[in-house]
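This report refers to the structure that appears directly beneath it.
The block that comes next holds chain A.
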Amino acid sequence: RAADTVKVGVLHSLSGTMAISETSLRDVLLFAFDEINKSGGVLGKQIEPVVVDGASNWPLFAEKAKQLLEVDKTAVTFGCWTSVSRKSVLPVYEKNNGLLFYAVQYEGEELSKNIFYTAEAVNQQATPAVDYLLAEGKKKFYLLGSDYVYPQTTNLVLLEYLLSKGVPLANIGGGLSKDSDGKVISAGKYTPFGHTDYQQIVAEIKKFAASGDACVVSTLNGDTNVPFFKEYAAAGLTAEDCPVVSFSISEDEFRGLPADQLVGQLGCWTYFQSIQSPANKKFITNFTDWLKTTEVPGIQKEGRVTCSPMVLSYDGVYLWKAAVEKAKSFDVDKVRTVLESGTISFSGPGGKVTMQKNHHLTKNVYIGETTKDGQFKILKSFNNVVGEPFLKGTFKASDGKPAAAKKKKKG
Partner candidate 1 sequence: MLNVDSLHADIGGSRILRGVSLEVGPGEVACLMGRNGVGKTTTLKSITGLRDIRSGTISLEGRKLNGLGTDARARLGIGYVPQGRDIFPHMTVEENLRIGYTANGSRITDVKAALERIYTLFPVLKSMLARKGGVLSGGQQQQLAIGRALLTGPKLLILDEPTEGIQPSIIEEIGDTIKLLRTAEKLSILLVEQYVDFCREVGDRYFAMDRGAVVSSGLISDLTDEVVKTHLQV
Partner candidate 2 sequence: MLRFLLLAVLCWAAPVLAQTMPDSEVRTKLSAAILAEDEAQEELIQTVGATGSPLAAEILGLWRQGSVYLDTTADGDKIPFIKKDGASLRIDTGAAFTPESPTEAETSSKLRKSIRTALDLMEVADPDPKTRASAIQKLGGTQNDEYLPVLKVRLEMETDKKVRKALEAAIATIDLTNEDDAVCIAAIQKLGTLKNLASMDTLKAMITSEEESDAAKAEAQKAVSILESYSRWVNAGGTLFSGISAGSVLLVVALGLAITFGLMGVINMAHGEIMAVGAYTTYFVQNIFGGGLSLSMFGQGLKIPGMNLTGSAYQSYFIWAIPASFLTAALVGIALERGVIRFLYKRPLESLLATWGISLILQQLFKLVVGPNNVSVSSPTYLSGSFIVSDVSLGYNRVFVICFAAAIVFCTWMLLTKTRLGLFIRAVMQNRQMAACMGVRTERVNMLTFGFGSGLAGLGGAFLSQLGNVGPNLGQDYIVDSFMTVVVGGVGNLIGTVCSAIGIGTAAQSLQAVTDPSMGKVLALGSIILFLLWRPGGLFPTRTRSLEG
Partner candidate 3 sequence: MSSTLILAAEGVNKAFDGFKAINDLNFYLDEGELRTVIGPNGAGKSTFFDLITGRTRLDSGKIVFGTGVGEEITSKKEYEIYQMGIGRKFQTPSVFTEHTVFDNILLGLKGHRGVFRTLFTKLSSEDRDRIEEVLKTVGLFEKRNDQAGSLAHGQKQWLEIGMLLAQDAKLLLVDEPAAGMTDEETHKTGELLLSLAGRHSIIVIEHDMVFVRQIATKVTVLHQGHVIREGTVDDVQNDPEVRAVYLGRGKH
């Protein structure tokens, strides 16, 4: 039996704080494996998933990664959501020369030869979103995020980016932090994990937005979005007054938010469930059907949606399959060489994705606004955006003086 199966690791948190997000990725991965197995497997071998629970506990992630590589000897692992979980397993993959596919938007600034990032890089989410908002005539940007590395790094990039687009410092909200010489080094308002009280921040945003043309760029993470948006709605702020663009709310997270109070808020991802392509339709139908029949315990069957991290996980599986088939081997070095050749692509539910030499994908980026039913209506798309992990320092402030509010004199 062992001869015609290949072990594949699934390393996600199925318990603890991150389970609310990561469980769906486990589900879609199992679906992808079943789909592949039905159509003959990979190199004629059936995929045998090894599912382990990282339990939102970072040292446990490292332990589980070791187990997958050293005990189970999996050919590849799909997993991790948070950056810290990825950081904790990275040395393990490098030491054992393993292969990890990582599918969740992240801050970049990392490139390991053993990890392939199907995730959105900052330039596949944050900067296109800002481009869109600038085009919509937004002049003031309030940067809000959770107090950890992804938001901080993203906002560092965004600060450079906004300045490069001529947005004056005065129009960047959330607070600036300066070094001893008075030079602005970072911007944004940060709240701790599990923060539950957004009264003051919302009051601040309300003031910030009172003069119009403002928006909020939110890198708030997971759970904290709910209290934030509830407070936002309760304070009477709407997307018309001051839209919020969030990078961490996908359709899946939306299930926990009162969608009717959020209509019109923006999201930016490389996939939306509402994409009207045959590939996506097929994906959704097959996934829903699979959910009905699967017997894996603990899989939620009702009211499921699809979202970008799920699709990027799914894409990852097929990219790996394509690479293995091209390399005609499961050997990590061979698979990596093929993946790095820039020739492996897959036409997934979110459009065609291609693995580049820098271990990131080229893919389409979509901006959408939320609708009452918890979906996104696509407003704009950017095609074939090249993922770039190292962005900091690439945007230079525009040399034009910061534009002061123009006085409109009747001419």
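Here are a few things to note about the model shown:
We take it that a contact is a pair of C-beta atoms (placed from the backbone, for glycine too) under 8 Å apart; a residue touches a chain by one contact, two chains touch by 3 or more; residues count from 1.
A quick word on the picks: all candidates are chains of the complex that A comes from, given by their letters.
From a predicted model like this one, the values you see are computed outputs, not experimental measurements.
Chain contacts in this complex place chain A in touch with candidate 2, from the set 1, 2 or 3. Here chain A touches candidate 2 in the complex through residues 14-17, 19-20, 23-24, 136, 147, 170, 175, 189-192, 194-197, 199-201, 203, 206-207, 210-212, 223, 226-227, 230-231, 233-236, 239-240, 243, 252-253, 255-261, 263-264, 266, 295, 297-303, 369, 371-372, 374, 377, 379, 404-410, going by the rule given at the top.
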